[in-house]
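All protein chains but one are shown at their positions in the complex.
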Amino acid sequence: MKWAVIEFPGSNCDRDAVQAIAAVTGDVVDLVWHQEAALDPYDAIVLPGGFSYGDYLRCGAIARFSPALAGVRAAAAAGKLVLGICNGFQILTESGLLPGALLRNRQLQFRCEVAELEVVQPDSPFTALYQPGEVIRIPIAHGEGRYYAPPATLDELEQGGRVAFRYARDVNGSERRIAGVLNPRGNVLGLMPHPERAVFDWMGSIDGVRLFQSMRAFWQRQSVAAVSASGGSGQRGLG
Amino acid sequence: MQTNHGAPVTAQGPTPEEVQARRLYRELGLTDDEYDRVVAALGRLPNFLEAGLFGVLWSEHCSYKSSRVHLATFPTRGPQVLQGPGENAGVVDVGGGWAVAFKIESHNHPSAVEPYQGAATGVGGILRDVFTMGARPIALLNSLRFGDLSDEHTRYLFAQVVAGIGGYGNCIGVPTVGGETVFDPVYTRNPLVNAMCVGVLRADRIVRGVAAGTGNPVFVMGARTGRDGIHGATFASAQDPQAKERSAVQVGDPFFGKLLLEATLELLAEGRVVGVQDMGAAGLTSSAAEMASRAGGGMELFLERVPVREAGMTPYEIMLSESQERMLVVVERGGEAAARAVARKWGLDLAEIGRVTDDGCLRLWFHGEQVADVPVRALVDEAPRYQRPQQPPVQPPGAGVPLPPPEADLGEALLNLLSHPNLADKRWVYRQYDWSVRAATYVGPGADAAVVRLPDGSRGVAMSADGNGRYTYLNPRRGGAIAVAEAARNVVCAGGKPLALTNCLNFGNPEKPAVMYQLAEAIAGMSEACLALATPVVSGNVSLYNESGGMDIYPTPVVGMVGVVEDWAHVTPNAFRQAGSAVLLVGPEDPALDGSLYWQLRAGRAAGDAPSLDLTMERRVQDLVRSWIVEGRVRAAHDVSEGGLAVALAEMCIPMGMGVRAQVAAAPVADGVARAGWLFGEGQSRILVEVEQAAAAELLAAAAAAGVPARVLGSTGGDRLWLGDSTQAWLDIPLPRLADTWRKALPQRMRREEGEADAVS
Amino acid sequence: MNQVLQTANGTGAQTVWTALVQVWLKPSVFDPQGRAVEEALHTLGYAAAAQVRVGKCMQLQVRAAREEEAADLVRQMCDQVLCNPVMETYTFTLRAKADGAEDAP
Partner (left out) sequence: MNQVLQTANGTGAQTVWTALVQVWLKPSVFDPQGRAVEEALHTLGYAAAAQVRVGKCMQLQVRAAREEEAADLVRQMCDQVLCNPVMETYTFTLRAKADGAEDAP
């Protein structure tokens, strides 16, 4: 499986994501400069955390015009996996790939701490390896992570099983404590917490590992399905 | 046009004769004496611009004219030192082919005027000092001093400074992993904001701020030059920051800082860069003069080529602007194209503004006209150095202060201390800092020292920032020594081996002999401790004129200690882990209350002498505990510092909710004052360790053999803090009460400043 | 433009005024946000956009009998809280609020 982590001017969790994913999956993980629009060779695309373009104007507002976003849209449309972490989530909402918006924390302060998250939707390419209702520990680090969407959209998200994670307690004033949401097709996830900061014991939690492993397992099932659909053999037992 | 005999002419502005006759040089920061020295050095009258160059470079901030003779006495050598003071940052070898570059710097005056931007630009500046050495910043620390939190303006300053530090560090993506936050009324009008940065590089790839190689091109890279911050350097040395020209506020741009960081490191990796320097205080003037001075050469600049943000800027303004996020870069002739490509990728302006020369002069041109021509040596090396008069106090300032009778309930006394903002949980501060970005923070804030992994994960860097103005006020020499000893002790407790330090000397007005005495003594004490602990000084910063309304702050030297963690097994927590462990106190027992926070709070002023310190003993204690940690015999370690033994034990209990029963005095003590001394005295060189019960006897024997006093205080377990002597309890508090008091103290005081109080968890 | 509405209850009656305050960085102070927005606009092809500055605006209601009184109040609030005179300047306008009328934003 081939992963791309997009680096925007002002990204700062890009290398963390590359390191974590490579360590967890053993896959090839490329750091891709935001000027690159052709992302076809990649099976999964990660928009990392940070402060793209300084988060001036609004978080993610300027990054969404980068050439790479064309590639991200194409990948999402093709059913590939797209993961936006923190600033990456903000970019995905700004670009309309996910609904809603992320506003300044209710406390008007940055928050860096380990947050407890409820896995609300364990049946997605990103969460399959978590147990339903499981509470996991993943660090947050954001000043603008208050998820907002109009009530009708929120209802739609909940009913469609598109709320992936919820904070176990209110950390930033997010509507319905939402920490991560999926697109209708389920192949695009945005979340404020940082799974790449929870992959080694010394980090205090390894609960982020299964997110990346889930993505890999999904890709494996898909490639098996693709191979069998095209009449190929082998690999069958993997799914 | 240049004339050989007179000063170069400037298009507008006063003539050299007018500068002299109207004493305009005074506005530029030169005294009459200094002006005469300039005239002598040049052999002619300086024009307005030239006088301005001397004014800023000879300011206290740039020239260290009051402190330099004393700073020269710091021990700066050691086998681990790759780069000592004099460069943008010091560099130390941490083994495995790795080195760390680090430095601390003050931004006190800007923060007093505009706390958010002052603190943010302080962080930006110290980051640039580190990455110009070719090091990638891996950690930030900060040392803060404010007045009393009951004062509304103090709360505003505190909240804004913390937000500003986070605002810059979080955005640029360097974790803020530690620091200290201290409150005392002496800092009310003059808060201290010191920022420290640690970066990592390969030991053989140090870059220095030299402008070498005659003919090599000189570039400015980064932001455009505006009129902001003109006179920042002289501003720092002015008497009343509030009254000073207010437009001197600079706005930091961490996004641009990040681009500059990445571009600089990429450029340095290309290998065609001769030298880089941040344009900090005094902007282009100091960066150009200092880079030329280090190379022993000169530089020629064409000022109309400097990209400007505002129209009509004069050479004077261009030279003195302190616009943020700019670098001066000297590239090998032929390396220009590579440099341009890097700048283009990161969207930065890169303008060739001059070249390196070999005639030892800083020569400035503006639209074809030479506007300044001054010898670099005169600007930098021959800046004045003052042996300012010193005056010891007639009587030590804390002498003769009575100690009011202690509280009837010593448990209440402890809770009272734990809720003092100096000792209370600092989570309110550091939860606003991204301390885990870069995914390399092995131990974050809340520990005795932070530990950050090096890129290959082979080893860690331990770091701590410490200082105590009250001690230094009571006894400048010992206070200086304690700052070094405590910082090293914190590194040892966390599992590191102290290597070297950086320091920031925050003092009052050096023109007062009493303040000069404090400065000289503190430096002497620090030096003694550096020698005793084999931790030389590799970088630092001096901030003087910290006074307001004629009142000086406590003399406050802050030490940033850096050590190496050679094995992950050495990393040691500062909280009790297991029930049934033995708790040992290692180090001399001293029940005196001298210099303690307890006495200050009871008496309403700093009292007594500084706490006791014996540097030979300090070294033995640190070496012993470190050897135990290396042998894997220590479950937890925490040093006894402000608040004394009782507070240190409480801090070890709270995080994991693990109780302890400890005899803080071995023999019965009846007297209340004496008990308070055992509980809250701040005598130095003491470390509490949690060890396996069965190992205690052997460890005590080892301590005796090493000439270190040590005693088993008691054992862990239960959910209460029980402190007493061999016969009875002096206090016995349930841990939840202790934890609650400690955790809620800061958030409760700050609640009003928050839009919505968080649930305190 | 500012229209004063007398409330029903006669003398000493207080009007509700809506103040619109703009707070800008002083021209000499660098505005990184403005620069970032300007560059983004250029990247998007709005070459015509220049001199972008970003500031804050605040809307608030105050009660006062007369316009000058309201203006004094707002000026005090700006000086004390809403604006940091070290680096910012402000301007404001006042408008009497008709009862039940909805506000602009």
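For the reader, a short list of remarks on this structure follows.
By written order: A, B and C. Residues from 1 in each chain.
The rule we apply is simple: contacts are C-beta pairs under 8 Å (C-beta built on N, C-alpha and C of every residue); 3 or more make two chains touch, one makes a residue touch a chain.
Remember, it's a predicted structure, so these values are computed and weren't measured experimentally.
Residue A:P150 is the one among A:P41, A:G79, A:P132 or A:P150 that touches the chain not shown. Seen across the whole complex, the unshown chain contacts subunit A at 57-58, 61-62, 65, 93-94, 99-101, 103-108, 148-150, 173.
The chain not displayed touches subunit C at residues 22, 24-25, 27, 34, 37-38, 40-41, 44, 46, 48-64, 73, 76-77, 80-82, 89, 91, 103-105.
To be clear about the criterion, only the chains that are shown with their structure count from here on.
A straight line joining the Cα centres of subunit A and subunit B is 38 Å long. Touching two or more other chains at once are residues 253, 255-256, 347 of subunit B. Taken residue by residue, subunit C touches two or more other chains at 32, 36, whereas all remaining positions touch fewer.
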